[in-house]
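Worksheet for the structure shown next.
Every protein chain of the complex appears in place save one, which is left out.
After this line comes chain A, so read on.
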Amino acid sequence: MTSAQNWWKRTSNTVGSAWRGMPKWVRILATLLFVAFLYILPNKEFYEYLNIPGVWIPLYTTGVEFPSALFFATWMILLTLGLNIVCGYAGLLDLGFFGFFAVGAYTVALLTSPDSKLITEYHWLESPWPWLVTVPIAVSLALLSGVLLGWPTLRLRGDYLAIVTLGFAEVIRIIARNQDWILNGDRGITRVGHPPGKWSDGKAIFGILDTRPYYWLGLTLIILVIFVSRNLVRSRVGRAWIAIREDEDAAELMGVPTFKFKLWAFAMGASIGGLSGTLWAGQNSFVNSSTFSLENSILVLAALLLGGAGSIGGAILGGFLVVYVPEWLRSLPFLPESIDVNKYRYLVFGIILVVMMIFKPGGIWPNRRRVEEYKDRAKEVAVGVV
């Protein structure tokens, strides 16, 4: 083990035990303060003062508006939190997770846009529905597609499951691009509905110019999903998921109905992915097939592995870093404009992930159990036991 690893281990252990050692009320207060900080964050009067101490380099983005960058991070974090249930808790390698995001986004777009063919051509709807009404529908449809995809495929294990889910996301993207009768291919669906609400002066809260309300909404949803995830993983369901992840045969021998719980994980993850899609569609107000490229599915998975699969903190950290760091780098003054950070994003992540898998396979913020699982698997490979 290198000294850098040792240093990291010692530091994170010290921080961890110091945190756990504090009285409960201190921890709750600190958490509340941090949440308040997150809500205040996108206000210009506040974030203007966030700089790297000593040098005058801003921590906020300048290339893209800071609240927008934060909002991008929120829907990505929702995705990583959703995938964390599937992949982090239950250990199912889902390479097509973005497909559920697409289901959520398209459902909202089709039902809320006045340009939707459901209204203009087929007259199934008389007028666009409000965004809020379509969210539960979109989430249910994402859940349903998770169950439909999981039903035949969850009997497969490991690599096979990865291949099938990869196919699923590609099928959704290709259908969206090539068929014309409803999803409208690359031309997409415009004028997607926004979340409801008006300020006291009559202007819409969720407008086009101000991204802050979307960020606040996203942040609120994240907090909600954190609570759900935490309670799930501590329940009987969660214990079954962890058992399946650690050793599926052994889980079955303990009397865990593995297929049922894997399907559960798939459905839960899918609905959170769909929820993220509804949020994104509401803000973006335009949905077309090019958003749902394969790279995005891989990006979500990469984010989760980078942060630490199986830990909520890791999922959040990974989702945030993957979106925010490239945006931030782009706005650095000393980076020449000819370098498009986005272009190298996958290359850099690729390298980081390979390095991580070698030195820190559990991710930046690892789950204690998973670290031991990786070691165990390495041992099996070494011994040759399958």
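What we mean here is this: a residue touches a chain if its C-beta (ideal position, glycine included) is under 8 Å from a C-beta of that chain, and two chains touch if they have at least 3 such contacts; residues count from 1.
One rule holds in what follows: contacts and distances are computed from a predicted model.
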From "Signal peptidase", "MerR family transcriptional regulator", "Glycine cleavage system H protein" or "ABC transporter ATP-binding protein", the hidden chain's UniProt protein name: "ABC transporter ATP-binding protein"
Of A:48, A:340 or A:372, the one touching the omitted chain in the full complex: A:372
Contact residue for the chain not shown (choose from A:22, A:250, A:332 or A:355): A:250
Interface with the undisplayed chain - residues on chain A: 236, 239-240, 242-243, 246-247, 249-258, 367-373, 375-376, 379-380, 385
